[in-house]
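Shown here: the complex without one of its protein chains, the others still in place.
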Amino acid sequence: MNYLLKKTALVGALLLGVSFQASAAEPILVGISITQSPPGSVVQGVQIKDALEIYRDLVNAKGGVLGRPIQLVFEDSQGLPEKGRSAVEKLITKDKVVAIAGSHQSSVCLSEIEVAHRYQIPYVNTNCWADSVREKGYPEVFNTSPYNSVVAKSMAATLKAMKVKRVVAFAENTDYGIGLAKGLGTALKAAAPNVDYKFETLDRSSKDFTPAILTLKANPPDVVVLTMLPPAAYIALNQLYEQGVAPTAKTIVYDGAGMADYPDFWQNVKEAGKYLMTIGMYHPEMNQTDLSRQIAVAYKRKTGNDPNRLIFQAVDSLVVVVDSIRQAKSTDPEKMLAAMGTGKFEGARGTMTFDSHQGGTYHQWVDIPYVNYQLTAVNQAVGNTTLLQGPGMPLNIGKLQYPK
Amino acid sequence: MLDSNQIKKIKMKVEPLIRVEGISKRFGGNQAVDHVSFDVPHGIILGLIGPNGSGKTTVLNMLSGEFFPDEGATYLEGRPITRLSPSQLAHLGVTRMFQMTRVFGRLSAFDNLLIAGRAMGLTAAEASARAQSLIQELTLEHVQYLDAGQLSGGQKKLLEFGMCFMCPPKVALLDEPFAAVHPVMRETMSRFIQSRNQSGQTFLLVSHDMPIVKILCHECICMNTGKIISQGLTRTVLEDPNVIEAYLGGDHE
Amino acid sequence: MPLFFDLTINGLIMGLFYALMAVGLAMIFGILRIVNFAHGEFFMVGAYAYALTAMKLGINPWFALILAAVSGAFLGVAIEKLLMRPLYQGYASWSIVKDEYAVVVTFALSLFLIHFVDKVIGPSPFMGPSLVSTQRIAIGPIMLNGQKIIAAGISISLLCGLALFIKKSLWGRQIQAVAQNRFGSSLAGIDPVKTTSIIFAISGMLAALSGALLAPIMNPAPDIGSFPALKSFIIVVLGGIGSIWGSMFAALLLGVSESFFAVYISYDYRDAFGLFILVAVLIFRPHGLAGQKGRGA
Partner (left out) sequence: MSQIENLWSRRLARDLKCLLLLCALMCFVPLLDLSPYTLGILIIGFYFALMALAWNLLAGFTGQFSMAPAAFAMIGGYIPALLHFHLGASLWLGIPAAVIGSAALGFLLGTTVLRLKGPYLALTTLAFAEIARVFIGNSHEFTRGDQGLNLPTLMDGRIAYYYFFLALVVLMSALIFLLMRSKYGGYLLAIRDDADAAESRGIPVVRFKLFAFTISSAICGFAGCMYGSFSQLVSPELGLLQQTGLIISMVVIGGIGSITGPVLGALLVYLSSEWLRDVGNIQLIVFALLVMIFARFFRTGLWGIFLGIYARFKSNKKN
């Protein structure tokens, strides 16, 4: 019993400490809802946290915004919609944050934006791809994240250029996975109607996808598309390889999640990662802004890893929050939202503006840069991969390699 | 013309209280009970004896509905009761006591009696009245409010007696009631049994304890390896050479 | 019918792994009549012990395998000493209290282990080093992951070894005795407490080993344990309480039927399928496929 008491006392003391700091120099609080413990993807959460802290320090080093420092309040969504909802609820009602950012899983976003909408607090989506997040049409929600429809369009274009006949997609049973797989289907119908395309939904909590893969063995398709997130995607990749289904001289794996630049990618897939073709939201050959350079250096110093798209997406989402405050000259939600709706924002990946048309791209940074590249060696750094399509450039499918 | 009372008497003569017809039970390989038949007349204390594993407890379990016989049938006053559940049997007036005493451990002794009474359809008032009188009859006053789980083995036995007699049954099936009980308690118990029997209560008593069987039981049935080997007045059964042989044999094992 | 063939092989291999995970649980279930909800965490600990010692300390994988087994056994004994003693030292005399205590404690333990590892070692999944360099081997038409073959081989030998141990060795016979009748066996001079800690050691060791063997295949993360644990629960009941052979049989059956169910019925509900079987079996054959009917479970 007194164990409990001690703990609560400790907690109380800590809370006091925090609130004291806060009152010292009244900072601007920005709420960050990320996954910090399983079952969600903690790897993503950690990257986003690092990136946001780096940018926060940059801003505060320059004297903050409106003369006030930025303070990030982190909450753990555990990658669960329910926890995300209560986390955002806490950030808004208890910590009184001026905006929410950081979320990186569509199912969580979808429950969080409900809360943001209820309290009319700006919500910047860092990495939720599902179109349904945009289709809700909530004026509080702005998206610096990649989005399924653009990914689907680009993948369809690539597949068309490859002149493939048969494509099979493995989709995880989430809004992201199924959404992208379906989107790819419709995009393919438009781009290359003669391609025979079908997708299977897999339970991402399952550890053995071999049965699904075995069905392809007799007659492998030209491309196996993965719309799954790690770690399930890693397992699927390995099992595709070990069953000899892909990559082969006939079949290539095309990753639609942009997982090739995850820090834990190579420690989870070995040989199976070679020849993986992937859509990427970042590549060193993208035209760098000086912000992105600063971030890259700082991130390398902080973590020892090369930066990846998630780092820049996170930074950009905070950029939007900070600059909207600067442009609105106020932390009043309405003014911030107005600024976000109309303003231009110099992000790490270029100049961001948000579409105002309802639908799949509502409040989305539409012309978000992306690339297509292929991994050609085990443990290859993203910088050394073969770039099939530079940002905003035409696709050069000729460079695509197949295993001998 | 016969009045209803006389008819009842005649009926009692023709209809035994319980009739057991050729019941058998086997567990896996071994034939625990093998075509056993006997009657339990009204108002008797019938002893069911036999060495360990002779199947007497199994017979009791089949009578009380713990499990059903593979073959054969059992009747209560001519009415088939072979496939009734223990609770149904209890309501018909066939109630049993377990060898391992079974009381409701986390409730006070008094509550045990109350619940037993309510379960047999008494009102709250009736139940607590009977409970009080039984508590006295069984000399449990000093422990009536303790959790039944805390009572001594003997006290538990007495309590279980009490629960059986909240609504006096037609027949009480007692399984080794005297096993591991303090002598004083035995006294209380056998007095209780006899006094109840004076007022016409029928008992079927499974026991090892020959002295007490001699004292209590009017008639006896001795079983061995699932069959009845001797049956009749207690004295004659106990002197039956088969019975002695069976017990000696039992000891040799 | 190559697909049929492939599915069967794959199913059998999965089944073997399931078996290795489950027998330990079956033994605990058999001797204490409780469900160890932290069983999956044995698996997780094994996987981590193996992968970390092999990768961070760079020691030989085979040696790491042994380390994993030891750590599992150690954890098992620790749990038995710290948490399970009350169950059979008259501390919980009522069965309901026993079940409740067992579930609460083992459940809390699993929660603790998962989040402890998550905080201390970190959340990201990683692939343990394979015991063999070649990642894939072709045997005729069948492609197999080299690690899977080795792991399957080791599982078979372990399971047979266990069966022999239970049947032949003195400890094994003591275990059987205690499982049948704790009280009686203690009268017969067998120390049930010691026997139980042996059981926990074995159980932990086997689960940890399966974790280590699957580390290169299943990319362990802190919450990896829930998957093998659920499978094990199913298998234990299918196999009948405490029946080791039953569990092995059930494990293989589950493995194969799952991989067919996945292909011919649904990938989505694959993990529910085993549970369906479980419920069905419990309804129609409450004592499992192999378990014999005792008087009152």
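Miscellaneous remarks
Lettered A, B and C in written order, each chain numbered from 1.
In the analysis below, a residue touches a chain if its C-beta (ideal position, glycine included) is under 8 Å from a C-beta of that chain, and two chains touch if they have at least 3 such contacts.
Since this is a predicted model, take the numbers as computed values, not measurements.
Put simply, the hidden chain is in touch with A, B, C once you look at the whole complex.
Touch with the chain omitted from the figure is made, among A:P81, A:P146, A:G258 or A:P369, by A:P81.
When the full complex is taken into account, the listed residue touching the unshown chain is C:F107, out of C:F107, C:W171 or C:W245. Among A:E114, A:E271, A:E285 or A:D355, only A:E114 touches the chain that is left out of the view. Within the whole complex, the absent chain has one touching residue among B:R106, B:K214 or B:R235, and that is B:R106. The chain omitted from view is touched by exactly one of B:F38, B:F98, B:F178 or B:Y247, namely B:F98.
Residue-level contact of chain C with the missing chain is found at 29, 33-35, 37, 83, 86, 92, 94-101, 103-105, 107-109, 111-112, 115-116, 119, 226, 230, 233-234, 236-237, 241, 268-269, 271-272, 275-276, 278-279, 282-283, 286, 296-297.
In the full complex, chain A touches the omitted chain through residues 1, 3-4, 7-8, 10-11, 14-15, 18, 36-37, 76, 80-83, 85-86, 89-90, 93-94, 106-107, 110-111, 114, 173-175, 178, 201, 203. Take chain B: the residues that touch the chain left off the picture are 64-66, 85-91, 95-96, 98, 102-108, 110-111, 114-116, 118-120, 124, 145-147, 163.
In this section, only the chains that are shown with their structure count from here on.
The chain with its Cα centroid farthest from the Cα centroid of chain B is A. As a whole-number value, the distance joining the C-alpha centres of chain A and chain C reads 36 Å. Separating the centre of chain A from that of chain B, both taken as means of CA atoms, is a distance of 75 Å.
The geometric centre of chain B is 47 Å away from that of chain C, both derived from CA atoms. In chain A, no position touches at least two other chains. Shared interface positions of chain C, i.e. residues touching 2 or more other chains, are not present. Considering their complex, residues 2-3, 6-7, 10, 14, 114-115, 118, 123-127, 135-136, 138, 143-145, 148, 217-219, 221-223, 227, 258-260, 262-263, 267-271 of chain C touch chain A. Interface of chain A with chain C (complex): residues 37-39, 42-43, 46, 173, 200-203, 205-208, 210-212, 214-215, 217-218, 230-231, 234-235, 238-239, 241-244, 263-264, 267-272.
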